[in-house]
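One chain of protein is taken out of this complex; the other chains stay put.
Letters A, B and C mark the chains in the order given here, with residues in each chain numbered from 1 onward.
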Amino acid sequence: MKLSFSSEDEKFRAEIAQWLSDNLVGEFEQLKFRGGPGDEHMFPEERKKWEQKLAQGGWTCVGWPTEYGGRGCSIEQQVIFNEEYARAGAPGRMGHIGEGLTGPTLIAFGSEEQKQKYLPGIIAGNDLWCQGYSEPGAGSDLANVSTKAHFDQEKGKWIITGQKVWTSLAHESDYIFVLARTDPDSKAHKGLGFFLVKMDQPNIDVRGIKQITGTCEFNEVFFDEAQCDAQDIVGEPGNGWAIAMGLLGFERGVSTLGQQMQFQNELNQIITAAKANGSHQDPVIRQRIADAHIGLKIMRYNSMRMLSGGGNNGELRQEALIYKLFWASWHRDLGELAMDVLKAEAEILESAPYNLTRMQSMYLFVRSDTIYGGTNEIQRNIIAERGLGMPKEQRLIKNS
Amino acid sequence: MKLSFSSEDEKFRAEIAQWLSDNLVGEFEQLKFRGGPGDEHMFPEERKKWEQKLAQGGWTCVGWPTEYGGRGCSIEQQVIFNEEYARAGAPGRMGHIGEGLTGPTLIAFGSEEQKQKYLPGIIAGNDLWCQGYSEPGAGSDLANVSTKAHFDQEKGKWIITGQKVWTSLAHESDYIFVLARTDPDSKAHKGLGFFLVKMDQPNIDVRGIKQITGTCEFNEVFFDEAQCDAQDIVGEPGNGWAIAMGLLGFERGVSTLGQQMQFQNELNQIITAAKANGSHQDPVIRQRIADAHIGLKIMRYNSMRMLSGGGNNGELRQEALIYKLFWASWHRDLGELAMDVLKAEAEILESAPYNLTRMQSMYLFVRSDTIYGGTNEIQRNIIAERGLGMPKEQRLIKNS
Amino acid sequence: MEFSFTDEQKMIQDTAQSFLAELSTSNAIRSAMNTEQGFDNDTWQKICSQMYWQATHIPEEYGGMGLGYVELAIMLEKMGQHLLCSPFLSTVCFGANALIVAGSEEQKQQYLSQICEYGLTATLAYTSSNGIWDAEAVQAVVKPQGDGYLLSGTYRYVLDGHTADTLIVAARSEKTQGDDGISLFIVEANTSGIKRTWLPTMDQTRKQAEIVFNEVELKATALMGEYQRAWPALKQIIDLATIAIAAEQVGGAQKVLDLSVEYTKERVQFGRSVASFQAVKHQAADMMMRTEVARSAIYYAACVAQEVLSNCVSLSELSEAASVAKAYCSDSYFKNAGDAIQLHGGVGFTWEYDVHLYFKRAKSSEVLLGNSAFHRERVAKLLLD
Partner (left out) sequence: MEFSFTDEQKMIQDTAQSFLAELSTSNAIRSAMNTEQGFDNDTWQKICSQMYWQATHIPEEYGGMGLGYVELAIMLEKMGQHLLCSPFLSTVCFGANALIVAGSEEQKQQYLSQICEYGLTATLAYTSSNGIWDAEAVQAVVKPQGDGYLLSGTYRYVLDGHTADTLIVAARSEKTQGDDGISLFIVEANTSGIKRTWLPTMDQTRKQAEIVFNEVELKATALMGEYQRAWPALKQIIDLATIAIAAEQVGGAQKVLDLSVEYTKERVQFGRSVASFQAVKHQAADMMMRTEVARSAIYYAACVAQEVLSNCVSLSELSEAASVAKAYCSDSYFKNAGDAIQLHGGVGFTWEYDVHLYFKRAKSSEVLLGNSAFHRERVAKLLLD
């Protein structure tokens, strides 16, 4: 075990820090600390430009292999990139679905043609992606897919009909990947296909879902005989579940340390507020701020363990299994702390009609953390079943 | 709604308070604040004498109807009796099973012969009872009874074989009531009988279960062809479950306020300790002591609601349904508070080899509160199912 | 001792339930909360003229119904349950209580009668921006001037402060602190020198305002009670209002439980109703436990409040009952509302479902008049100092 980074890595850290300091200026200055979760609706156009700026600097897809146009960074360097990116207050990435999910999925499972068609747009920061997984009525039950796809021989295209929900940034995206049922008689995780679909077509309708914050970050996406080219199914029809699961595997990893740096920014803001209004002398608040700090530190150590291949027990990766439950619960508590530090002022909006302060927005938005991407309850099931070998929950049709 | 007691009730309060003050002296002085849960092993002989003293004063079975030799007290007066009893620090009752469970059961379900045979001994404080419900391997699943009873025509007696567990005071008791299977082919709550069994017979063996405290309060009771007179089955063979359930219904009620007065004694002890060692200036401890006080107050108000027939929603008695879960969890937290108030001194025993202080004993013993009499988990099931109409848990044989 | 509802009280509860179920629908709430005023005039008039609720515990000699605080608590619980948008809490539980506790006979005759008669609205302003809820909250300064007084200062977080017809305000004499030197005044909101500004809040169902007094001249008759010695009265008013808020909180805690049970029973996941999962059942069971004991706490506190208003029990008992109720009900409502979002899953944090409205009300009610940590420390002082 070793805590420090190599001098080469520290050079890399200096390089990205310098680039950010040089480039996150002028028209991009206003994007600092904006556009994260709960703030996704802010500055979409400017942040699209920023994606392209990043690409020009060679700072998109830093973890992708060089053969596919990535920077081929090591895990350590990806960690450093994410840390410095967040430390500089660089804006929430609009390209993160393409870079973090679509790209790795295509690199692992896509055809050569798909790679050539889609990867360059992602790297260039031109093509934004969103994900079409969840369906209304399915919730945490991801395999419960009703969206249908059939191949129209005449048109030579896949025809997709159905509805997806909780799709971040759908209204800003160029493409969506969609899990749809290719075998109409199939059930659960069998008979699914994984499709790459252009958003700009008349048969796709995007409607924002207004959230607790009064803003729309998530969307419903309606497919009414939407079309998808024959070659834009990843893998074989019927094999979509395996690809979707592989993709979910890409979701954890190096981005956690960047996320933590955002959490640190939020905690710093809370500490500043506490010192400003005297809450920092309240012994109960002191305990809670310390507790938040301790939780964040431990989250970081845990991520370092995850990224180093785990510190214990070989294959099972327990420390990765519990990560979502830990950070989601921690973040929810942080929201409550933010409000309690502000005392009565916590209630007062930035302005009418319903413009929240950043801390209010965080406080309200974190309530979704324990729900999306597997609720806390689902996470606990998974931990108990996979991590501890306890019996699986039963499907009980017709429960009294 | 009215908070105050009538002047007649206040006269009753003065009477019992005076009696206790006059009689809890001399040889009984040492019993003050002793013999409660976790301390049941202390002074058994002296406490048996105290039961008889109480009886002489007419202070046993105060809630029983006068026609059966009770004092016929109103609910209010029973509350007052229990409050004053605990306030005076009068010792944990050894006759509480007979008075609170056996008696009411016989009054409700017993034959005239059974009433005449057993009630007077209970009232006089001479006959102590214990309960034979739980079995090893059954735990919270009360209907899972393996103990068997068959009627031996020749001897004209019921013959009982099996094992009961978690039986408080079995080694001090004269009688035990036993739930046993009269129909060997029956399952669950069918085919059971409810028996009144004399402890003093060679075929019953009592073994203490050493607890976390190092003392034995609970016992295992082994029945190896133990005998029970033909007339000592309550109700019909096969009907035992209904009687057992009726009996459990007697467990809640007026005694709760007396229990709370014991809790108040414990909390007072904690507050005294905090003031003595300066913990009362620690803001975190202050919050926790206040929280304990608030919980106890609310527990009292809730009991008052229970005893007044509920303040809301008519029949369902939600406030009674949640009571066990609330007090057990509260008491568990109180134990932790007691230790944390004492700081490092919390660890130090009264003396070797393992003589606990009262506060340590309380701290350790409260861990059983959330388990016996229906674990917190069972309580939550019951609340959700009966109180909220949510679906029942499934019996799943062969769960993977 | 009698700790259950009388038949009359049960009737009041049933009436409130059916009236509010019809009046305070999700649509009505959303329409009212989107206005600066925060309530619908017709609704308020219906409450005042049809139901006469604002007069519930006001003595009969001032046109009130002369009922008790328990009856008031029953209504408040139902208002919390139905998330009623109205100036009821500010007018009745701050305004009328202040008049009952501290008003002179003339003030009572004048103002209580108007509240009863046509729903004159009123509120209490005492908090500055320091986020404190006890005597130190009072930072506005008053001094004698001529026959009357001159008052300057800024109040924040004043419930319905921008719309109330009448203001009851606390101020302190210069160079005083703590409990000393505090006076109470009643003043028409449109008096010259008073500037009132709506403070938009996260919880849109109850409005707050900032009120600035810029050298406002008050007549001698504006004084309530004794000059510079108003803290005991003000404390009592605050305690009474605290109990009122706790009663509302119980209603809210019950409602989010009801919503959650209903939703999880209907919602199917993994081939079974969500309500059949033990983790869901146990969360709901805990919600019910909190709600029921919280309910016991407010009925008790309401009894104490009633006895105080009938001059039967000591004020310290009122303070304790208020803090016990507020500490427990604040935590219970907030936890329940948070759990309700969780049990609703994805739709729980949408604007469309009502859960978030309760979640936000839970927080604003928790903060109002001090959160649970504040009230626990108040209890700790009684026990330990």
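Everything below uses one rule, namely that a contact is a pair of C-beta atoms (placed from the backbone, for glycine too) under 8 Å apart; a residue touches a chain by one contact, two chains touch by 3 or more.
As the structure is a computational prediction, the values presented were derived from the model and not from experiment.
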Partners of the unshown chain among those that are drawn: A, B, C
Of B:66, B:153 or B:351, the one touching the omitted chain in the full complex: B:351
Touching the absent chain when the full complex is considered, from A:20, A:212 or A:274: A:274
Chain not shown: contacting residue from B:87, B:115, B:343 or B:358: B:343
Contact partner of the left-out chain, one of A:16, A:79 or A:221: A:79
Chain not shown, touching residues in subunit C: 277-279, 282
Residues in subunit A touching the chain absent from view: 1-5, 9, 76, 79, 271, 274-275, 280, 283, 286-287, 289-291, 293-295, 297-299, 301-302, 304-305, 307-312, 318-319, 321-322, 325-326, 377, 379-381, 383-385, 387-391, 393
Interface with the undisplayed chain - residues on subunit B: 134, 137-141, 144, 165-166, 209-212, 214, 277, 282, 284, 332, 339-340, 342-349, 351-354, 356, 360, 364-365, 367-368, 370-372, 375-377, 380, 393-397, 399
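Keep this in mind: only the chains that are shown with their structure count from here on.
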Cα-centroid distance, subunit B relative to subunit C, in whole angstrom: 41
Centroid distance [mean C-alpha coordinates] between subunit B and subunit A, Å: 54
Interface hub residues of subunit B, defined as touching at least two other chains: 283, 287, 391
Subunit C, residues touching no fewer than two other chains: 273, 276, 280, 373
